[in-house]
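Note that one protein chain is taken out, while the other chains of the complex remain in position.
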Amino acid sequence: MKVGRRETFNCAHRLNNPAWSEEKNREVFGKCNNNNYHGHNYVLETWVDGAIDPETGYVMDAKILKDIIREHVTTPFDHRNLNLDVPDFKNLNPTAENIAVVIWNKLRAEIPSEFKLSIRLYETENNIVEYDGQ
Amino acid sequence: MKVGRRETFNCAHRLNNPAWSEEKNREVFGKCNNNNYHGHNYVLETWVDGAIDPETGYVMDAKILKDIIREHVTTPFDHRNLNLDVPDFKNLNPTAENIAVVIWNKLRAEIPSEFKLSIRLYETENNIVEYDGQ
Amino acid sequence: MKVGRRETFNCAHRLNNPAWSEEKNREVFGKCNNNNYHGHNYVLETWVDGAIDPETGYVMDAKILKDIIREHVTTPFDHRNLNLDVPDFKNLNPTAENIAVVIWNKLRAEIPSEFKLSIRLYETENNIVEYDGQ
Amino acid sequence: MKVGRRETFNCAHRLNNPAWSEEKNREVFGKCNNNNYHGHNYVLETWVDGAIDPETGYVMDAKILKDIIREHVTTPFDHRNLNLDVPDFKNLNPTAENIAVVIWNKLRAEIPSEFKLSIRLYETENNIVEYDGQ
Amino acid sequence: MKVGRRETFNCAHRLNNPAWSEEKNREVFGKCNNNNYHGHNYVLETWVDGAIDPETGYVMDAKILKDIIREHVTTPFDHRNLNLDVPDFKNLNPTAENIAVVIWNKLRAEIPSEFKLSIRLYETENNIVEYDGQ
Partner (left out) sequence: MKVGRRETFNCAHRLNNPAWSEEKNREVFGKCNNNNYHGHNYVLETWVDGAIDPETGYVMDAKILKDIIREHVTTPFDHRNLNLDVPDFKNLNPTAENIAVVIWNKLRAEIPSEFKLSIRLYETENNIVEYDGQ
């Protein structure tokens, strides 16, 4: 049984590889490389997979799951510049893929180990990533 | 090849474990424990996984799938109080997880055994469960 | 310039006119008359119409608008039975139309009089009402 | 890590098996058999599964994925009659299932073999198929 | 008080002005002129504006409104070719605007005259029209 919780956060970011020339960055990342940043309304689905507790009828209380997501991901990320304000991206390009890895690692540390964990992250309504730790 | 069908139903329910004290129920289930019930617009996705029939080009005719879902799930559940009106929840707490198990069992009994079956149930736009019988 | 804010709340309710026979209630309100209630995920859009404040660039701070909506509408309504738990519906049938009138009156009392106020209320994705006090 | 891209296209089609009588076609395919065609706004999600390139932070550049989808699927399909204008359906009934197989094969030929590929196709908001080549 | 009802229907159509040359039709209507038709999932919102009936708490029973829309619009239009199967478009180009006029006139004839009527029609998620008879 999988339980999913949807939360949102809004960030600025830019894509850039500091090992490359400005020219190559512009060529590869296009308008996402804009020096002054752009931004997105990210939508995060967190999925927890485990057995139903017969006493509560829950796999995991959605309120507890929500509190973990808010404390460890959406509150520290929301209304921030991922490149400048979130230390995880100091040396990591904040593509949707890398943001998903960072979020998954943060959540994995908080969600009890008997549950499998996967996430889906919408950068826009057209660009989506999914990650389950593998 | 998986084929999915989306249907909706609207119910009242409350979460409660009769083996617990009122106090413990309020502590665990919070506002979902409200004595007088609250309610949701449930959205049910039913997914059937099997081979394409070369004569029809269908895995399973969506009309037949829709009729099964309506006869066995959405018509008997819609505009009902899950706790009081639906016998399956007489002794089962109607969490999204338990509702999903009940629905999956009802559908599994009706959908030909050569098809794998999984469901996704939205309780709200933010709370979702998935179940495939395991 | 109009500013809109979307909030949600989940309730149980039933439609019934106590001046009518049970038979007439069942005939007019159909499955919405179910004795044991059913429920919905209501989506409320609150629209405030006024001039932009040149100092803030806001018509009305969305955070202030959100706090008003939550304090006066969504918190007292959410996870309640409209018929039994919300005094406004003690003698008023909680149709989407009447819920909209009640909400509009509550918000009108809190939102500064220089702003025009209108609301849109989704009972389901298919049933919607709009009210502006007239 | 899976990366998804959403694109849309709008087509006319009808369902028909030329090996059957008109009567049987009408019985099996119902209103979808209408001689003069009907149509849909198809929504296609393309999912590519692979490793993150440490230099770009991408599994696959969404712009490249988008260009492949548009060149090989959405541009040749959009505003067409699937039965009459798209050669793949000359002898293949354009059910959502068969459209998914055709699209998957076209994309599989273009997407580097180190990536797994799956697609989700919405024919309507209620009818969906998923295909991963198996 | 306005009451809205959402219904859907799926059609084939093409845009063409028989008074023009093929060349001019292709230039003006582009891919929408495709000889063999294309199609859409249309979404229709019907809005009725009137007073709340104090006995029912309804402006107009959504079930009655739904039945009118289905009988006069969505059933005769659904899974049809607007140009060939729907007589209203025999001499009228089925643009979203003209479809809206036709639908509004059909509904206006059925909805009691004490109610104002307006409709919103989505041809795609990006192309929308609204009409209130003026």
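A, B, C, D and E label the chains in the order they appear, each numbered from 1.
We take it that contacts are C-beta pairs under 8 Å (C-beta built on N, C-alpha and C of every residue); 3 or more make two chains touch, one makes a residue touch a chain.
Bear in mind the structure is a predicted one, so any value in this text is a computation, not a measurement.
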item	value
Touch partners, limited to displayed chains, of the chain removed from view	A, C, E
Interface residues of chain C (partner: the chain not displayed)	1-7, 45, 47, 52, 55-59, 61-63
In chain A, positions touching the absent partner	8, 10-13, 31-32, 34, 36-41, 78-81, 84-85, 124-125
Chain E residues touching the omitted chain (full complex)	15, 17, 19-20, 28-30, 92-98, 100-101, 125-131
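Methods note: only the chains that are shown with their structure count from here on.
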item	value
Chains touching both chain C and chain D, listed by label	B, E
Mean-CA-position distance for chain C and chain B (Å)	27
Whole-Å gap between the CA centroids of chain B and chain E	34
Shared-contact residues (touching 2 or more other chains) in chain E	none
